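Below: the structure, in structure tokens.
Of the protein chains in this complex, one is absent; all others appear in place.
As written, the chains take the letters A, B and C, and residue 1 is the first residue of each chain.
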Amino acid sequence: MTKPLNVGMIGYGFMGRAHSNAYRKVNHFFDLEYRPVLKAACARSADKVKAFADKWGYESIETDWRKLIERKDIDVVDICVPNNLHAEIAIAAAEAGKMILCEKPLARTGPEALRMVEAVEKSKVPNMVWYNYRRVPAVTLAKKIIDDGKLGRIFHYRSQFLQDWTINPELPQGGTALWRLDVEAAGSGVTGDLLAHAIDLAMWLNGPIAELNAMTETFVKERKHNLTGKVEKVGIDDACAFLARFQNGSLSLFESTRYARGHKALFTFEINGEHASIAWDLHDLHRLQYFDHRDEGIVRGWRSIHVSDGDHPYMGNWWVPGLQIGYEHSFVHQVADFLDGLAKGTLAQPDFRTAYHTQLVLDAIMASAKERSWKKVEA
Amino acid sequence: MTKPLNVGMIGYGFMGRAHSNAYRKVNHFFDLEYRPVLKAACARSADKVKAFADKWGYESIETDWRKLIERKDIDVVDICVPNNLHAEIAIAAAEAGKMILCEKPLARTGPEALRMVEAVEKSKVPNMVWYNYRRVPAVTLAKKIIDDGKLGRIFHYRSQFLQDWTINPELPQGGTALWRLDVEAAGSGVTGDLLAHAIDLAMWLNGPIAELNAMTETFVKERKHNLTGKVEKVGIDDACAFLARFQNGSLSLFESTRYARGHKALFTFEINGEHASIAWDLHDLHRLQYFDHRDEGIVRGWRSIHVSDGDHPYMGNWWVPGLQIGYEHSFVHQVADFLDGLAKGTLAQPDFRTAYHTQLVLDAIMASAKERSWKKVEA
Amino acid sequence: MTKPLNVGMIGYGFMGRAHSNAYRKVNHFFDLEYRPVLKAACARSADKVKAFADKWGYESIETDWRKLIERKDIDVVDICVPNNLHAEIAIAAAEAGKMILCEKPLARTGPEALRMVEAVEKSKVPNMVWYNYRRVPAVTLAKKIIDDGKLGRIFHYRSQFLQDWTINPELPQGGTALWRLDVEAAGSGVTGDLLAHAIDLAMWLNGPIAELNAMTETFVKERKHNLTGKVEKVGIDDACAFLARFQNGSLSLFESTRYARGHKALFTFEINGEHASIAWDLHDLHRLQYFDHRDEGIVRGWRSIHVSDGDHPYMGNWWVPGLQIGYEHSFVHQVADFLDGLAKGTLAQPDFRTAYHTQLVLDAIMASAKERSWKKVEA
Partner (left out) sequence: MTKPLNVGMIGYGFMGRAHSNAYRKVNHFFDLEYRPVLKAACARSADKVKAFADKWGYESIETDWRKLIERKDIDVVDICVPNNLHAEIAIAAAEAGKMILCEKPLARTGPEALRMVEAVEKSKVPNMVWYNYRRVPAVTLAKKIIDDGKLGRIFHYRSQFLQDWTINPELPQGGTALWRLDVEAAGSGVTGDLLAHAIDLAMWLNGPIAELNAMTETFVKERKHNLTGKVEKVGIDDACAFLARFQNGSLSLFESTRYARGHKALFTFEINGEHASIAWDLHDLHRLQYFDHRDEGIVRGWRSIHVSDGDHPYMGNWWVPGLQIGYEHSFVHQVADFLDGLAKGTLAQPDFRTAYHTQLVLDAIMASAKERSWKKVEA
């Protein structure tokens, strides 16, 4: 029999849905010792959290996250609220001895993240950050290919996360739906929202970033603010790009924007090694592009791998070859790995400390863009 | 509050999983009056059905489908067993007044299917056949584009369903896992398994087929049979292709095989109209290709539509633009439409009668291939 | 020093240009014993052929093809006129002892073609038919891959040639520019114009076709005729599709049309073997798709080969890897091979006899479509 693991969810937005779906599905597709139980959902608005809880089958609700954290019947706290609330909740949850699953980016700044790391390490509570794209099967396969040594010496890494949803200058900022445009709530714009994902994957696949040089831009300088009702200065970065050098000597470019017309969520990476190259793209997340120079010359070409076979990462748990899975499955995989790690005593990555290193890169980006100079990334 | 609708599932294989997943997810993503309740799962092997029921949360099990049908607490019977069992179960279920959701193809032959149609129509029970691909959002969008009249007069329709999983002659036939290779259980090979899907979509999108001319082939003539342990003649068609004319005057080619090396499940259709054309491919099911001749000449080209926006069919219920869904969601959509139809009194298609017409095309294919001549399709 | 080979060109249309370009370029890129010399161009209209000759540097003109054939200073006659004139000219040229390069299809019917074959074989004059697509480097590479045995037993061959330029019913038929729509001049519609190419490649790559079953359609039944000025019945086939079985046991589908909106000249073939598959598409003629099942499972996928390396067929004579060539180069390669064969005494294919076999397939198609039955292809 599976052991219940009681989840207390804080937040009910996009990520609240994505995580709840993962908790509900994971045991149907993965054989695990633990089984998440949707114990309680928490948000300030009783009406809204009640509706959310009913929809997803949470057994109870709370309107004060402190109450949720105090509850004895909660094993895991899942933090799905704006970035500015992560630290306070996570530290309190750690002190209450709860396991913590926190949305990304871990915090708004490195120092804020460090306090969170110290809290979970002091309390020794299992912790994880929802950098979900590591568990897209094609991405996990890329990691395996790299770890198998197929690429040889790495020369280049490049990554983009391009969207186009904020081009309209009439779009307001702030409030429940648009907190990502409010610098107070989000900490930064595309840097923390999108590049954080790109950097998490990059360092997982290609090791630490040594130094970088960034530029940012805010194309629309003022937007109406939903909380104040007034037109206010936009504090976030609409776009950010940076050059980087990894510790392994490879050169790199990263770019993110919400002003790339035609790209809804074009998250890509490409890595060029001495012997082979890999490329991936979220818009067709079930495919991995692979080029191997060791193939016979006349039939050498980029291979489009349809990552849907039983021997591809995670795919043996789903359907049959040729039938693709989607975005939401990355969360199911992350929950599966977390639960599996819990059973085995080897916790799934990325944990808070790993996510803290990503935060240090984000800090270096913001500093570099501001000071217009190269910045070493803190080790 | 949602009204419960008690489901009795017969079978626990691939489709048992796909449907169970749909029942469990549908109310999390769609606002519906009804809510499926996993009441009972049924299969001959008590051990296996027990494991399946535990995994998916079915409240009880049965080992005799007649018992399941008799149960008062079952509203809907879901038939997920090999094709040779569909008719007997469905007719009995209809007589017992149960709603019926039956896997495709409806039956092994037209006459067998007709008995099923008569049974459900006599009993007036809601009924539906799991031709799930109609509810892939890109396919539903294709239907909408056609219904909007964007294509004009139709000249061509073509469709393929290509796989490569039976090339190995050592693969046996028959038994639980490989009943699709056993003509007694399946009725036919790729014709009933794969072309049935292609024909269902074709007639939904392009109207009735008037006549056709088919050829079939069995590349591997003998395989070990799992039920007898002996090498036996293979009775199914490994490949089937046919020419067709639709009632609307368009010309058509269909092809299906399990011997197309490199194609795991390449299910495609393309329709060419006077003004515009559409193409789709299951390997990238979240995309629709669209060409509109009325676009300005110098910037005219095939558009690759990433069907993931809120105004695309079904997609407003899932994530955000750019984030794709997968194969399993087509079943969730079909359940949602069935439940919605139930509430509104307008039952979701395809029902048994519609699926019977597909069966008549399958019969015409087999007759044409055998007699090497054109066959009219019965109206 | 290269030896001159005096060319007499009959016709000045699209193919006249394509061939003239090939003659002028071939020695700049290929080291050959022979060098084509543009000796004379011939057409009924003195003005038009003069302009053509000036443009391309033909040394003289003729307005009667019989005069051209009689000229002692002509070594090779190149026939670029409508299909209904091929036989008479070719037979006369053969009798005059000229080498003959004839546009495709060789003739309007098999018997007409046979007379041409007999004439050149009797006169023992070198002869060739301009099935140029064999010399697109990606296609030549496909042939090499097949000849190397990489595919194993062949299960399927499919080919399309889809265009969309005659959808407009106001387009007239007949005359210089539109003789392809006039059955008297062309013999047939898409069958002789487009499927002829598809069949030439198919039999080159996959061997003889044993039997076939075809359908044809004329979507626009009447068009104004440019020669008579009246609306007249359209005698050609606008679309044609057929099922076929090759002598090697593989199953096949062919389709051609000029009513596939969005496809300018989508000429494709795909061949599925036991171990590997190949696909090609004229719209991106410099790429070959290749799938090899013997690749390691987790990194297996269709390879997109950019056929532009020095070790790819013909490509060592052009630029550097990554830089593509285009349509016209296929003619250059065919001339190069013809000249090389001439020097070595092993004539380049396809010659008239080979093209006659293609003609027999075309005849079988027309007969099958008319009689609505399977037809064996004459050996």
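For this structure, a couple of remarks:
Here is the rule we use: contacts are C-beta pairs under 8 Å (C-beta built on N, C-alpha and C of every residue); 3 or more make two chains touch, one makes a residue touch a chain.
Note that this is a predicted model, so its numbers are computed, not measured.
In the complete assembly, the contact with the undisplayed chain comes from B:Asp292, out of B:Asp292, B:Asp337 or B:Asp363.
Not every partner is drawn; the one left out touches chain B at residues 141, 144-145, 150, 288, 290, 292, 295, 297-306, 309, 311-312. Where chain C meets the chain that is not shown, the touching residues are 14, 17-18, 20-21, 24-25, 27-28, 55-56, 163, 165, 263-266, 282-287, 306, 308-309, 318-329.
Touching residues on chain A toward the chain that is not drawn are 155-156, 158, 162, 164, 167, 213-215, 217, 219, 239, 241-243, 245, 249, 251, 253, 255, 257, 259-263, 272-277, 291, 293, 302, 372-374.
By definition in this document, only the chains that are shown with their structure count from here on.
Averaging C-alpha coordinates per chain places the centre of chain A 36 Å away from that of chain B. Rounded to whole angstrom units, the spacing between the C-alpha centres of chain A and chain C is 55.
Contacts with at least two other chains are made by residues 302 of chain C.
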